Every structure is written in structure tokens, then in C-alpha cells.
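Missing here is one protein chain; the remaining ones are kept as they sit in the complex.
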Amino acid sequence: MTQLRSRRLLAGLLAGAVQFGILGFAFADTTILNVSYDPTRELYKEYNAAFAAKWKADTGETVTIQTSHGGSGKQARAVIDGLDADVVTLALESDINAIAEKTRKIAPDWRSRLPNNSSPYTSTIVFLIRKGNPKAIHDWGDLTQEGLQVITPNPKTSGGARWNYLAAWAWANHEYGGDEAKIKQYIGALYSHVPVLDTGARGSTVTFAERGLGDVLLAWENEAYLALDEFGADQFDIVIPPQSILAEPPVAVVDGNVDAKGTRKVAQAYLTYLYSEEGQRIAARHHYRPSKPDLVPAEELQKLPELKLVTIDDPIFGGWAKAQPYHFGDGGIFDQIYKPAQ
Amino acid sequence: MADFVSTASLHAEKNRATATTESRATRWVLLALAFGFIALFLLLPLILVFAEALKRGVGPYLEALGDSDTLSAIRLTLLVAAISVPLNLIFGIAAAWAIAKFEFKGKAFLITLIDLPFSVSPVISGLVYVLLFGSSSLLGPWLKSYGIEILFAVPGIVLATVFVTFPFVARELIPLMQEQGTGDEEAALSLGANGWQAFWYVTLPNIKWGLLYGVLLCNARAMGEFGAVSVVSGHIRGLTNTMPLHVEILYNEYNAVAAFAVASLLAGLALVTLVLKTILEIHYGHAIAGSRGH
């Protein structure tokens, strides 16, 4: 017993020493870690500053928000593997579910704790193409034309990639009247046009825009606009297909971690503030679709076009709990159809 | 007489020069090839780093370096080097003492093991710690229950860095100490010094330049390591992001100026390392045996 206690003490001292070593320069502040997915870098950069100012004004405390970005699935695995996130803001529900199931650090009812299924903003999938649309790409059916190269990330590691896949699936389902053999054939054909699967959406954007690979990038709407901003509208065009998918990137407090670190209050406030007027306006500025558009002045609502959006809860998918293992699990449909282009 | 000798040797020198060197044209071609190759593969990338960093002028350059994430990346890199270099320094001295001052069985095998990290891919150096301390391992969750974080935290980065920089000091000291033999220490001992005194007053002064040389190379690698650290770090800005990782993140954010600004600091470190290394070689070359070759 005493041995155990002294060992704990030693361990505590060690951990303390290490933590102090790292945070020694900022030990007076509260620090929270937001583990997010790839294209939210610019969004959270601005939002973090806004929230820190707001928190300072409300409580007088200084809060430092650290962020980590990467493919959504990869990020979820890092949290499962021990990355001490206070909040996760990932690309899709099943990644947060995976953390909840594997670590029990997030309460199972997390989706109902914040409005709109815990998604403060939504988005969709669009096409980014080379200027002037030389390959005449207008709809999902155009993606499998001879010699065309499609850039999309790896559904095993990226959340956006899974939305891309599901959007294509939804279109094919509509096109082929639900004939699964034909849908699979289309999806297989689509991925045979993909020369490289990056691990995250940002990697794919770099591949398409910077390395000049491919004719079309399947991209988050916000990432596509960002690419226009970054690389100049003279290089690319955005094509909005007639039909796409409603992507709901959810957010959640990691209960186990915030309770261990004593950061629950600020972590909860951080997420709740996303639904405030300022949070929604920042989201809109970064080309996300705010979940409470009425909070955003009409002139600030970016021109986000209307299109037919299929949801993940549509019977063809049956929600993430069903779609994730069926399409993306080991030996799932993606594993069956994916043979990289050569 | 003296004159005659010197004229004769001068003559011989001249003859030797034509007999043992290439024709003028060949020399020029070889020189051009060597210069061209070095310029193309070494000099241009180096110049480019500074050119890109300063592309938009000094203001944006300094601004990029003053960014808080950049500053904490610099701090972390210094911290990691400050822990891992001394660890490998102590190991290097101990290993070199045991190997150079004694004859024992299995010595060659031991040297091979010390060399091992040189030939292991950096990615594997990181992977082994993920397997050892990850959530699917036995050790990781156990340590975690005591609140000790290894992966995605500083200890993991330090471990991966220690792994890749493991042989540097030892490889520098072993041949040097072997060459120096044991005579000086034996003399000191016979005069009544104890082991520590012999090491401190006899061995250390003999090896100090070689030691410095090893530390220099070890430090350069420790601060610049990318692959191994990339696997064990969680890439958290401001927390587990070292300078080389920060370069990658900035580069992937299309922030070329900032990426090259941070890169220019690392390139500056490399240049300082090269200058110090050259000074050591010029002035203390005799005291850095076996320094060439890795």
C-alpha cells in the first residue's frame, strides 16, 4: 500500500516536472486543446482569438487555445491513442463516436448536448476545377470520363474524403435507381481515376493546387473557396453539382480529459460560443454554412448556393452507425472497390 | 650543396607534377563538374531558403518569426536538444571508455549495435515508440493511469530524438580514444590518481575537441530531426510542434514566407554548425581522430 502510494507520488512528481517543463513559460494560463480536422485551420485561428478575448472580458482569465489539425479519422485515432484533447471538432459523427466507444471519455449522449446535433456549422462537397472547365465537368457522372484524374483524400483517414465518397454514392443511387451493383461499379470507376489518396483534405488541396495534379478536386465547400483565395481566382473555378451531401461536422467536449484537467467550464463555453452571433459570423466568413443563419446579417452570409443535399440519415445510408462499418470498415465496400489508379 | 639539393628537388617536383596529375583540360572539366554539382545540389537550395524567406522583405520575415506558435516551436526544439544531447553525451563517454580502454569479447558486436540507429529509417525510430507506448501497448495505458504522457508529449519527442542521435558522440570518441591508448591514464593512476581524477584531468583534456565535435553534430541532428519526431508528436501547435514540424505545417498552409523563415533559422543553425566544425578541423584536426567518414 505504502509502496503503491509512494510510486504514485513519484509518478505525480515526474509528470508534474514534465508538465512544468513544457508549460513553465505559461503556467498561469488555462490552456485547452482543440483537436480538429484539416480545413478548419483558418476558421479556428480566427475563432480562438475571438473566444479568448470574450473569455477574458467575461471572467478576467487568460485562456490559451491550442489546435491540432489533420485528417479527421487520423485525429480521432490520436485522441484514442492518448492525445489530451479538451474538445474535438471533427469532420463527422462517427469519428467522435469512435472516441466515445474506445476510450469512454465522451458521454454517449454527446450529440444531444448542443443544438443541431452538435454541429455549429454545416458544409457540403463541391468540385474545384481548372480555370475554364477544360474537361467540362458539371455533375458526378462526368468524373468517370476517360483520362480524367480526380483528387480526393483517403476515406480511411480523412472525414472530408468520406463525405466525398458518400456524396458520390448518393448521386449514383439516384442515377441507377438504387441498383447496388451499378452503384459499386460507378464508385469503383470513380476511384480508379484517383492517382493519389492524401491523408487529409489539406493534403489533397496541395496536391491539386500546388503540385498541379488532377483535373478535379472533390473538396469541402469552404476549402474550395479558400483555394480560390489562396491561389487566385484566375486559376480555378468552383462547380456546384446539382446534388451533393449535407456534411455535418460535429463538436464535443472530451469529458474524461476536461475533468482530469479541470477545464470543463472553459471547454464548454468554447463550444457554446460557436453558436453565438460572433461564432456564427466567423463560420460564415470562412464559407461554412452557419447552423443559425438568422444570427448572421444577410450581407455577411456568403453566397452559398442552394442545391439538393442528401443527409447521412437518409435511408440509403441509415446514419453513421450503419454507414461507417458498411462502407469504410475493414473489408467494407471501400476496401473491396479501391484499386489505385496506375 | 644546399642549393643543388633544392634545385634538384624543385626539378623533381615539376616532373612529378606532370606525371601525377591530369592534363590542364581534364582538370578544368573535373573542377567544373565538382563546382557545378555542388552549386546545383547544395548551394542553390541553401540560397533559395533565404531568398524565399525574405521574398516579401524583412518585415514579414520578422513577423513570421515573432509568431507565438513559432516561438514555442523554437523553445520546444531547444528543450528537446537540451535534454537529448547531454544524455547521449554521457552515454558516448561511458561507451567510449568501456570500448576504447578495455579489451573484451563481443566488442565489435557492441560497436555494430551502437551504429544501428544510423541505418534505421527515422520513421521506424518513431514507430517503435508508438508501438511501445501507444494505447494498444501494455506500457502506455499503465503510465497514463499515473498521469505520465509519453506519446504526443515532450517525453516521446525526446525519446525519438535520443534514438536517432544515439551514436553521434560515441562514434566520435571511440576511434579517438582508441588511438590515444591507455598510457596517459596508466601513468596518472601509478602516480596515485583515482579513476575519476584520471578521467577528469587526463582523459577529458585529451578528448575535449573530439567531444565538442561529436556534440556539435549530435545537436544539429537533434534540432533538425523530422521523420521520427513527426511520428510521435501530435502536431499540436504551440505544444508538441518542433521547428522542423512547424516548417511542414506552415508549408502545408500555403504560408511559404513563414515556412521558409523558420527554415532559414534551421539553415542558419546548419551553417553555424559547419563553420564551427571547420574551425575545429583546422585548428584541432590532430585531436579529432576518425572525425571524417560519417
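As written, the chains take the letters A and B, and residue 1 is the first residue of each chain.
Operating definition for what follows: a residue touches a chain if its C-beta (ideal position, glycine included) is under 8 Å from a C-beta of that chain, and two chains touch if they have at least 3 such contacts.
Note that in this section contacts and distances are computed from a predicted model.
Engineer: Given the options "Sulfate transport system permease protein CysT", "ATPase", "Dihydroorotate dehydrogenase" or "GMC family oxidoreductase", which would UniProt use as the protein name of the unshown chain?
Structural biologist: "Sulfate transport system permease protein CysT"
Engineer: Which residue from A:93, A:198 or A:215 sits in contact with the chain not drawn here?
Structural biologist: Reading the full complex, the residue touching the unseen chain is A:198.
Engineer: Thinking of the whole complex, not just what is shown, which of B:62, B:82 or B:274 touches the missing chain?
Structural biologist: Touching the chain that is not displayed is residue B:274.
Engineer: Can you name the residues of chain A that touch the chain not displayed here?
Structural biologist: Within chain A, the residues that touch the unshown chain are 71, 73-74, 77, 154, 156-157, 195-199, 207, 210-213, 340, 342.
Engineer: Mind pulling the chain B residues that touch the left-out chain?
Structural biologist: 16, 19-23, 26-27, 30-31, 33-35, 37-38, 40-46, 48-49, 52, 90-91, 93-95, 97-98, 101-105, 110, 112-124, 127-132, 134, 136-137, 159, 162-163, 166, 182, 185-186, 189-190, 194-195, 198-199, 217, 220-221, 223-227, 230-231, 243-245, 247-248, 251, 256, 259-260, 263, 266-267, 269-271, 273-275, 277-278, 282, 292-294
By our rule, only the chains that are shown with their structure count from here on.
Engineer: Which chain B residues qualify as touching chain A in the complex?
Structural biologist: Those residues of chain B that touch chain A are 72, 75-76, 79, 130, 134-135, 140, 143-144, 146-149, 151-155, 234-239, 252-254.
Engineer: In the complex, go through chain A and note every residue touching chain B.
Structural biologist: 7-8, 11-12, 14-15, 18, 21-22, 25, 33, 41, 64, 66-70, 78, 80-84, 103, 202-203, 206, 210, 230-231
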